[in-house]
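Only a single protein chain was left out; the remaining protein chains are all shown in position.
Let's turn to chain A:
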Amino acid sequence: MLRTAFNAQRRTFATQAAESLLPKKYGGRYTVTLIPGDGIGKEITDSVVEIFQSQRLPIDWETVNVTGGEDSKEGVKEAVESLKRNKVGLKGIWHTDVSRSGQGSLNVAFRKELDIYASLALIKNIPGVKTKLEGIDLVLIRENTEGEYSGLEHESVPGVVESLKIITQYKSERIAKFAFDFAKKNGRKQVTAVHKANIMKLADGLFRKTIQTIGAEQYPEIVTKDIIVDNASMQAASNPQQFDVLVTPNLYGAILSNIGTALVGGPGLVPGANYGREFAVFEPGSRHVGLDIQGQGVANPTAMILSSALLLRHLGLNAEADKLSDAVYKVIKDGKTTTRDIGGSASTKEFTQAIIAELNA
């Protein structure tokens, strides 16, 4: 009985995933939710707003100022409602305070509420940024709504805590399809599932098997591989060039995206996006709040600007997206006006102006 229901559900899902639910356009313009978030969020989203304005891009921002520092369930609700209207957003990172108990991470709540299940980080060397290793070009696709981030925990007796990791076939399938579709559309050759199925035989076993099955049955043209997470981390540090598309459950994705971020030069350089069936939210791929450099005007907005280029592409504004990312790469490669994190001395504003000048050139 259950089996049949499950299959039926799967069928509908597969066809729906192919549909494109693009945001509506009014008077030739899109309204996009803008959530600056905490830390350097305001500075780097300001940079994007300034660039978009200078280029007269057909985007109107609906800004939602919510911070993770206060009791802000209401704020998240506001952000969610704005996104439900606009379908697409650009977001900084909310800070989660460890000491504040009884309330989950706003970032996680937000992703779950909108069911933006696939998180994407594009980890690629940027010419002009000196790094230890060259030739890295990998895409990290991370399941965003279950796994270790289920939020289901309890204290059975004092001093004994259980935390549930949930892996479902349904969610593993949809992340698998997302990963393979992404690979196919972007001319990638290989999808590698990251897991710890030798220990978590059922949970990670299900994830691994699902990725393998979807790959073999529906995407024979793409090579499907798998790797144990500890080995993946070691390989990422020593030989990351071997990876193409990595697909991971929630937690492993968090760790690997940070290793990848370190490899290509830091959190200021890695763009990212979160996709659901209906909504898409673009945010830096390595989710760092940057509290330490907040308000100093020195943050590198590259990750956010490149994320906004992904946003443009999502809206079908491909020419504008290409032009923007080319300008960013050009300014970094020239090396005259770059931010401190990659060895320059320019402020966020100066770097932004250099990009605008390049776009207008």
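What to note about this one:
Throughout what follows, contacts are C-beta pairs under 8 Å (C-beta built on N, C-alpha and C of every residue); 3 or more make two chains touch, one makes a residue touch a chain; residues count from 1.
Throughout what follows, contacts and distances are computed from a predicted model.
Its UniProt record calls the unshown chain "Isocitrate dehydrogenase [NAD] subunit 2, mitochondrial", which is the correct pick from "phospholipid:diacylglycerol acyltransferase", "Translation initiation factor eIF2B subunit beta", "Isocitrate dehydrogenase [NAD] subunit 2, mitochondrial" or "S-adenosyl-L-methionine-dependent methyltransferase". One of A:30, A:52, A:117 or A:149 touches the chain omitted from the figure, and that residue is A:149.
Check A:258, A:294 or A:347 against the missing chain and you find that the one touching it is A:258. Screening A:215, A:267 or A:284 for touch with the missing chain picks out A:267. Considering A:236, A:317 or A:331, the position touching the chain not shown turns out to be A:236 (whole complex). The missing chain lies against chain A, touching residues 2-3, 6, 96-98, 101-102, 104-105, 108, 132-133, 148-149, 151, 153-155, 157-170, 196, 198-204, 206, 229-231, 233-238, 251-252, 254-256, 258-259, 261-263, 266-267, 286-288.
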